[in-house]
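Of the protein chains in this complex, one is absent; all others appear in place.
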Amino acid sequence: MLINSDKVKKASLAIPLMLALALGACSNDGQSGEAKSEDGVTTITFWHENTGVGEEAINAVVDAFNEKHEDIKVDAVYTAADESQNEKLLAAVAGGNPPDVSWFDRFKVGSWADQGALTDLTEYAKQDGVTKDAYYPFAWEEATYQDKLYAMPVDTDARMLFYNKDAFKEAGLDPENPPKTIAELEDAAEKLTIKDGNRFKQIGFIPWYNQGWLYSWGWSFGGEFFDKESGKVTADDPKIVESLEWMTEYAKKYNVEDITGFTDSSGSGEMDPFLTGQLAMHIGGNWSISGYLKYKPDLNYGVTPIPTPTGDNFTSWSGGMAVVIPKGAPHPDEAWEFVKFFGSEEGQEIYNGIYKTLSVIDSVNEKLGYKDDPIFSEFINILPNSHNRPVIPEGELLWNELSNAVDNSIHGNGTPQELLEGVNEKVNAAIE
Amino acid sequence: MNPTHVKKFKFTLAHVFLIIASLFFLVPFIWMVSTSLKPIEQVFTFPPEWIPKPFEWENYSKAIEYVPFWKYLINTSVITILSTMGVVLTCPLVAYSFAKLKWKGRNVFFAVTLAVMMIPAQVTMIPLFLLFNKLGWVGTPLPLIIPQFFGVPFYIFLLRQFFMGLPDSLREAAKMDGASELRVYWQIMLPLAKPAILAVGLFQLMASWTDFLGPLLYLTNEDSYTLSLALQQFQNKQGSEWSLMMAVSTLMTLPIIVLFFFLQKTFIKGITFSGIKG
Partner (left out) sequence: MVKTLLSQALLHNKGEGKLGQAANKVSTEHQTIGKHKKPKQIKRKKTKAITLNNGRTGWYFATPWIIGLLLFYILPLVASIYFSFTSYSILQPGEFIGFQNYKELIHDELFLKSIYNTVYFAVLFVPLSIISGVALAMLLNMKIKGMAVYRTIFFLPTLVPHVAIAVLWMWLLNPGFGLVNGFLDMIGIKGPAWLGSEDWSKPSLIFMSLWGIGQAVVIYLAGLGDISDEYYEAAEVDGANWFQKTFHITLPLLTPVIFFNLVMGVIGAFQQFTLPYTLTQGQGKPANSLTFYVMYLYDNGFKYFKMGYASAMAWILFVVIMILTVLIFWSSKRWVHYQGK
């Protein structure tokens, strides 16, 4: 039993190569950038990361589109990417073989457009008469960078004050008259809080909990985060500083470590503290509603705009998803047809109707019956006055810095003024 | 007390100690399995309940239907088996060369082999992607398999330590009989290194089996996805399908546990350090 050493040597080197060829030959059709034109039908690839009902909603839009277009076929591919991670699309664009259309968080339009990674849709939109008039102002603005359209908005959200009506009754508050001013909010929160030692049996309100970002408070206090004229971030706007001072004061009053103990112990799903009655009020988003319905259909709650110091000029801020054509997409013209369809009333109605999300077109929200729903109508009413986060390449940095500033401030590491000045300095340095 | 009593007492004590410590290490696994059998409303109860009430065995059938489980299982297995084959084929050969053969530049290459482990993967990820893209491998499982056929530094290091522990006299005797270096390796050294190779194979198997970022970056066709990507599908904005996700996690983990259980003795023997040099 002699082994020919030369053969072994050759084999050990040849095997990987053979494997490479074999595997390459049989699975290469998975490549995203490949053009397949048979019988005049162009297949375009659409990457998305929706699961469950969200995926059903996307597939319904795709099916409706495919039915209408004989010459274009959209192939929807679930990417398994995490919402917060973007390595996959990033690598694909950098490598020059991106999908034709991709699902995209509008929040990132600024940074990606600045990097030249998105196809400019301005001309397409002009040709086909797609204008901003149909959309909520913030949605169109968030899809636009330096006056050019880079994304087609498809859904949105908003932040509001959620309050438990039963808890209000128990604490002797009027459940039909929720707090409108900051003072009223504080007062209600105090009445709704039951503390036992350093543990909260029930807590009235936590300003920074859930959607209580500095954006939510800064705008409600009347501040502005960005100056369009100078292109600079204005995180140290006195109104924003004021809002952070108020949050910090609140943290001191109720002891931030005890509150953290509470928030860290809170469950999700059925055990969400708002559902268990442990938390009486919070700033939340419309996407939580379906969960509340699922886990506690009899929850007696209401929503109202985020309180402001003066009790008027209510506002909110909104984000949402969009569809984009990445730079280097093989079939931009066909891709645009699909993007246009997704952004149209028809596409919006299919998608948001199935997924129970808010459309960026007011008439679609009306068609879907949201304006007749006591909870949804509150959200729809605030949308025309809603803000969008600044569309700048440094959007992500600004977000992280603001969130750090809040975290540091409520933990007593520096004053709100200092911290927000720091944010300004750092982000503006990055802008330059 | 006579010596056998002392021994018995010692063993009982050891068992008690081990059982207590085991409980601590068992918690994650028990929790994973128990969650996989819970009805959805029981997942987030406080304080956590360890015994599902009632046992939802359907979670498993549901989970398998929720994602194309069998297809993903086959894909994961193919990638895992091929990449493990690659490691087992190449790493011992290279390690043997580092341990037992003298050649110009060997020490430099060995030092570089150690050094490349010190750069975080996050940095080389993009250049590597661009390389695989140039090769036309993106969208195929090749980037997850072929590099293993060219060696992995950690395994080469481990195997080198093993070969260092084998006496030179073996080689010498065989060489005296006129055997070629390759035959010495193939017919004497390789069989002796079997446990070490098994160990390295198991490490690679585990790494491939659970890899997330690699498949995420390189697989662009849903038909070629792996199980770790499937786990992601159970999470969504409206609250994740925890029970189903844990069911798939359990199904994913079981084969490796069984494998480890039966192979652990040979496996542990395989990693020898008597040859390490400072």
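Quick notes on this one:
So that you can tell them apart, the chains are marked A and B in the order they are listed, and the count of residues begins at 1 in each.
Convention: contacts are C-beta pairs under 8 Å (C-beta built on N, C-alpha and C of every residue); 3 or more make two chains touch, one makes a residue touch a chain.
All of these numbers come straight from a predicted model, not from anything done at the bench.
Here the chain not displayed is in touch, across the complete complex, with A, B. Within the complete assembly, B:29 is the residue of B:9, B:29 or B:55 that touches the hidden chain. Taking the complete complex into account, residues 11, 14-15, 17-18, 21-22, 24-29, 31-32, 35, 46-48, 90, 93-94, 96-98, 100-104, 106, 109, 112-120, 122-124, 126-128, 131, 147, 149-151, 153-154, 156, 161, 165, 167-175, 177, 179, 181-183, 185, 187-188, 191-192, 199, 203, 206, 210, 228, 231, 235, 242, 245-246, 249, 252-253, 256-257, 260-261, 264-265, 267-278 of chain B touch the chain not shown.
Taking the whole complex into account, chain A touches the unshown chain at residues 1-2, 9, 12-13, 16, 84-87, 90, 93-94, 111-112, 115-117, 199, 257, 260-265, 393-394, 396-397, 400, 403-404, 407-408, 411, 413, 430.
Simple rule for what comes next: only the chains that are shown with their structure count from here on.
Averaged C-alpha coordinates put the centre of chain A at 36 Å from the centre of chain B. Taken in their complex, chain A has these residues touching chain B: 3, 5, 8-9, 12, 15-16, 19-20, 23-24, 27-32, 50-54, 77-82, 87-88, 91-92, 94-97, 99, 265, 267-271, 287, 290-291, 294-295. For chain B in complex with chain A, the touching residues are 40-41, 43-46, 82, 86, 89-90, 93, 125-126, 129-130, 133, 136-142, 145-146, 149-150, 180, 182-183, 186-187, 213, 215-217, 219-225, 229-230, 232-239, 241-242.
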